[in-house]
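A single protein chain has been removed from this complex, and every other one stays in its place.
We just call them A, B and C in the order they show up, numbering each chain from 1.
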Amino acid sequence: MRRAAILGTAAVPVRKYQRKASEPIQTVEHEMIARLVVEAMQDAQVEKSEVNAIVCAHPRPYTKQKYFSTFMAHYLRLPCSGVVMETMGNGMTAALAFDKACDEILLGRAEVALAFGVNMEMSVTSAEHMKDSVRATGDVDFHSPSGLIPISWYAMDAVRYMHEYGATRAQLASVAVKNRAHAALNPLAQYRAPITLDEVLAQRPIVEPLGLYEVPPRGDGAACLVIVSEARAKASGLPYVLVRGRGFFHEGAHQISEVPNDMIRFVAAETAGRLAYEAAGIGPGDLDLAELYAPCTIVEVLAGEALGLAPRGQGAAAAAAGETRLGGRIPISTSGGLTSRGHPSYATPLYGMVELAEQLRGRAGARQVEDAELGLSSNELGNYNAALVHVLEARR
Amino acid sequence: MRRAAILGTAAVPVRKYQRKASEPIQTVEHEMIARLVVEAMQDAQVEKSEVNAIVCAHPRPYTKQKYFSTFMAHYLRLPCSGVVMETMGNGMTAALAFDKACDEILLGRAEVALAFGVNMEMSVTSAEHMKDSVRATGDVDFHSPSGLIPISWYAMDAVRYMHEYGATRAQLASVAVKNRAHAALNPLAQYRAPITLDEVLAQRPIVEPLGLYEVPPRGDGAACLVIVSEARAKASGLPYVLVRGRGFFHEGAHQISEVPNDMIRFVAAETAGRLAYEAAGIGPGDLDLAELYAPCTIVEVLAGEALGLAPRGQGAAAAAAGETRLGGRIPISTSGGLTSRGHPSYATPLYGMVELAEQLRGRAGARQVEDAELGLSSNELGNYNAALVHVLEARR
Amino acid sequence: MSGIEEMERIDVDRVRSYPPRTSEFTQPFWEALAAGRLQTTRCAACGALSFPPKPVCPHCWHGEVRWTPLQPLGRLYSWTRVHAGPEMFAAELPYEVGIVDLDAGLRLALRLVAVPGREFAPDMPVRLVVLRFRDGPLLAAMLR
Partner (left out) sequence: MSGIEEMERIDVDRVRSYPPRTSEFTQPFWEALAAGRLQTTRCAACGALSFPPKPVCPHCWHGEVRWTPLQPLGRLYSWTRVHAGPEMFAAELPYEVGIVDLDAGLRLALRLVAVPGREFAPDMPVRLVVLRFRDGPLLAAMLR
């Protein structure tokens, strides 16, 4: 059975790159991606002639260059008999790009595939941007008119979680403090100045009970991965990261289940996690670290519980106790996570992969998890209604 | 080795469905797709509980409901451990939805997958719509400012083809006449009133030398396919359509190669076709019919040549001689093709699949190709810079 | 139909910030709502209720459904107060939204109408009300 591996990575630090249309000099996404491809290829020590597929996260509508994947095949003059395409699926968009690039390897259509994504949105104000994202908050005719926004679902998770388990505001907020401490050690992170628990709790509310530091900041970013077959990875003589297990699950609901259910049990993460663990032949206790797509503090807690990284109802307490911190029992989001590493949405999952690849190749510097052998990536969409989980293994 | 098959299909006739925002009653895409899913499932005689994946063509930006695939998983309350995602890739968008749905079967992630697409754009004027499509005509900063439109590339193919091979305007125009005659027999077609060669030649020019009847009309449409494993198809006892071969190729250029090449040799179709024929163990001479994504008359000619359906430089003459007509040597676009069946872009490739599935299951009525056993589908993007070719086989 | 309460109608002197569309299929829902009645679809095959109303039963994919009145009573499953919203909702900030489990076994998400002096909390009983905007109705919930 063929398996896929990450052999090279490159990303730009998350920050504001996009400029207002009125400015004389503009940031052009394809120049940025072309440079990252070169960098990732150097990292992987792969030749251009070996590359045979491009899977790209569909860019934001603010990216002027349309049909970005085929345009990049042109800009890079890269003939491919493996697929050239874009993926789209809410917050999972870039994770699907990674996954479909792996599929080209699994199906034997490519020995080397590029997975990349660019998210540019910072020339657009939040209020303007949300005019578009309001269309994603459920049924556009039955939910959107109420004024729901994407993160309001997570806020309601938090309210319910505190209600059911007696978790405290401070416990949830500790996730943000921990992530900022991680981000301080990550040169790719958007927000790196340490913060205190009191500072997190003192922020203005955005969606109660969550304040500014517990919801995702907005940012621009771009990342590129070089995905290769296991055989090609071995032949390279370089350290690489094997995709050892994978699981996907969509629970058949978007934001809300019309049949009342236990909303704060993330069934999709639970199921996708189980499938990934089974495929990898491991359990959650075998992991050395996990990089979770968690736009809000509460999401990291609930996803962690669903993935077996903490018992149900105890994830927030575990975070507050330092269990998910670097040096703790199971470090989560050593990159700084979405709240501090940053959240250029349609590229975010690739940043998670970049972090795991750094850690599993022993290149994470001051934030290195010692002897990291097994890492988990979990990406989601909606209110974690679907999850795509990968178990990654260090091979040196 | 697992193989994929089409077991059920459903589509709405191509026409105008979308209404202006000012109208009191609106057409809602997800209601339309839900009804088609039911219809396609009845056709396939498959139970809901067997379905395990949704791959959906990314809808136009005019579709209000965002993240359509995950929303449909919700609307249909369909849990999936096979993927739920949207594909994007220019004119190939819906063909990629079909292809990725097949991949879920090949990879053993699903026994039954839904591939669907909806294209709604008729509430938007052509001039307004082109404001968006101008961003797809090449490099948005170096090509779009010149005023190129997507079909201008095909027009330049036509000019060059006539110049090199002495093909005539009438020969090219005969493709439109033939397609209209086919469409007259297809209840899903948008334009069904027969037309004459003189009428085609007398149309106002759109992109010279091509006139109104040689370029694609605009339209709304939606289609759904039920894709199953070969084993599931066999077990059904129903006639089904086996995906016997597949090939993809992107030539590494978008609209134009910056290194001068023979632009009217569609290398991507040639290569993808060769890969598909090899996988199927057949040659072009074995085909009973072909359904080509050909927005303009010239494209059908050039793609047909690249796929080995006519010798190079003789495709237009072959069309004029009736070789590609129903009853001819190799019927092309028995649905009426993009020019007459219609071209709801992001759904168009699925309509091609629906036509082949009808033909290969012997259900095409008055336009039935007798004893059709092998059909070819070819879809493209750009100026046929990439091609995705499938060889389909009748199994009864 | 007996025993089904009519919903209170509360006039709101502005247009809806994000107006819903009406399709041929959902028109009966919006017309009933404007008249203070809550109704949705029930599957003609398996009998399951659905909300929002759908032309296809999400439970068994049967394509025939019937309109059924719903008792506008339930409990608040969760809620939040939104302080940063999309441009079109700017004039309404902050506002509350919540998830309501109807007694009929359906979960809805909608706007909450605050009652002075009472804060929302999970599991509180609520009733649904109709907000009558100048351009049409929206469903909302209030503490009972």
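By our rule, a residue touches a chain if its C-beta (ideal position, glycine included) is under 8 Å from a C-beta of that chain, and two chains touch if they have at least 3 such contacts.
It should be emphasised that the depicted structure is a prediction, and the values quoted were computed from it without experimental measurement.
The hidden chain, counted over the whole complex, makes contact with A, B. In the complete complex, the residue from A:V12, A:M41 or A:A347 that touches the missing chain is A:M41.
Here one chain is not drawn; of B:G147, B:G237 or B:G327, the residue touching it is B:G147. For the chain missing from the display, the contacting residue among B:D157, B:E214, B:E305 or B:E323 is B:D157, taking the whole complex into account. Only one of B:V207, B:V267 or B:A316 touches the absent chain when the whole complex is considered: B:V207. Counting over the whole complex, subunit B has residues 126-128, 130-131, 133-134, 138-149, 152, 155-157, 159-160, 163-164, 204-209, 255-261, 263 touching the chain that is not drawn. Within subunit A, the residues in touch with the undisplayed chain are 24-28, 31, 34-35, 37-38, 41, 48, 64, 75-77.
FYI, only the chains that are shown with their structure count from here on.
Per-chain CA centroids place subunit B at a distance of 41 Å from subunit C.
Of all residues in subunit C, those touching 2 or more other chains are 21-22, 26, 58, listed in ascending order. Residue positions of subunit B with contacts to 2 or more other chains are 28, 64, 75-77.
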